[in-house]
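One chain of protein is taken out of this complex; the other chains stay put.
And then chain A:
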Amino acid sequence: MLLISCPWCGPRDETEYHYGGQAHVRYPETPADLDDRQWAEYVFYRDNPKGPFAERWVHSTGCRRWFNVLRDTVTYEVLASYRLDEPRPELPQAGGNR
């Protein structure tokens, strides 16, 4: 079971949350200009990385607020959690300066 930290309530079990898929997917700035291919990208295509992934979670049985989590999709390690108005945190580089 994942232990996920809600930015408002702190660490809670995975079962308190619901998953919302990839984070930072912006609504198109000029929707009227999009062709079908670009709409398809926006609606149906998401990243599916093996490794760190920025994703949305909602604290359903707690404060009911949405936030973002950086999680490794191979080790399932929760690397960071942050509010929607915060940028995706930089990951410490292996071998680099921490």
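Simple rule for what comes next: a contact is a pair of C-beta atoms (placed from the backbone, for glycine too) under 8 Å apart; a residue touches a chain by one contact, two chains touch by 3 or more; residues count from 1.
Everything that follows uses one rule, which is that contacts and distances are computed from a predicted model.
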(request) Between "Copper-containing nitrite reductase", "Transketolase", "Gluconate 2-dehydrogenase subunit 3 family protein" or "Sarcosine oxidase subunit beta", choose the name on the UniProt record of the chain that's been left out. (result) "Sarcosine oxidase subunit beta"
(request) Would you indicate which residue among A:Cys9, A:Ala40 or A:Leu84 is in contact with the undisplayed chain? (result) A:Ala40
(request) Could you please point out the chain A residues that touch the chain left off the display? (result) 1-2, 14-15, 18-19, 21, 36-37, 39-41, 43-46, 48-50, 53, 55, 71, 73-76
